[in-house]
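Sharing a structure with you now.
With one protein chain removed, the remaining protein chains of the complex are shown where they sit.
Presenting chain A:
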């Protein structure tokens, strides 16, 4: 019985850190508005580490990892292969719940702040998230080139990125990070997960959200196109005919 209690308390200890640091995070903006001149933005994350009287002192200082996940998409990655003289799409790998945007900001290179096992288990860092077994179906290593391709192509678009110096500690217990959002990041809900570590152990984790929304004209156009699609199509068609007729009148030379 005593052993069981000890075991349970050990499990409990590994789940909830006994060190009693509390992490408080805040975003500069919880609602980013897309207007007609929107060309991307950046959102600041602030974090403060609160220690109480029982907190043991840390010799190594704190590390923080900020992970931002955009709305999920059903992505299919295809590979072209040569068949005879032509290159055609052959194999494909499906990523049913891939985030459209994925940003990881860290206070130090990932090898210095976590162990490989912890990284894999807790999905810390872009590589660990993309290589996670539940990210796509595992096919005995055949899935790895597709995972790599997803990373590479999304990174080229600026939608997946990792910055190992993206989190700055202003004081030993207050940090700040700036999440860059490219203009191509789609509207929707974004999750911001902040993980606090010390000496390769996770101390605390918080999750906050922000949303990227179209406003005013952009929002109305989106709604009309979705809810009144026949009207929208007819309007566009009439507009096109009107412009065509207008040009004919303006340029008429008799």
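The working rule: a contact is a pair of C-beta atoms (placed from the backbone, for glycine too) under 8 Å apart; a residue touches a chain by one contact, two chains touch by 3 or more; residues count from 1.
Please note the rule applied: contacts and distances are computed from a predicted model.
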Considering only the chain that is not displayed, what protein name does its UniProt record carry among "Probable membrane transporter protein", "DNA mismatch repair protein MutS", "Cytochrome c oxidase subunit 2" or "Nucleoside-binding protein"? "Probable membrane transporter protein"
Touching the hidden chain in the complete assembly: which of A:153, A:170 or A:207 does that? A:153
For review purposes, identify every residue of chain A that touches the missing chain, sorted by number. 34-40, 73-82, 85-89, 94, 96, 145-146, 149-150, 152-154, 157, 183-184, 186-187, 214, 217-219, 221-222, 225-226, 229-230, 232-237, 239-241, 243-248, 251-252
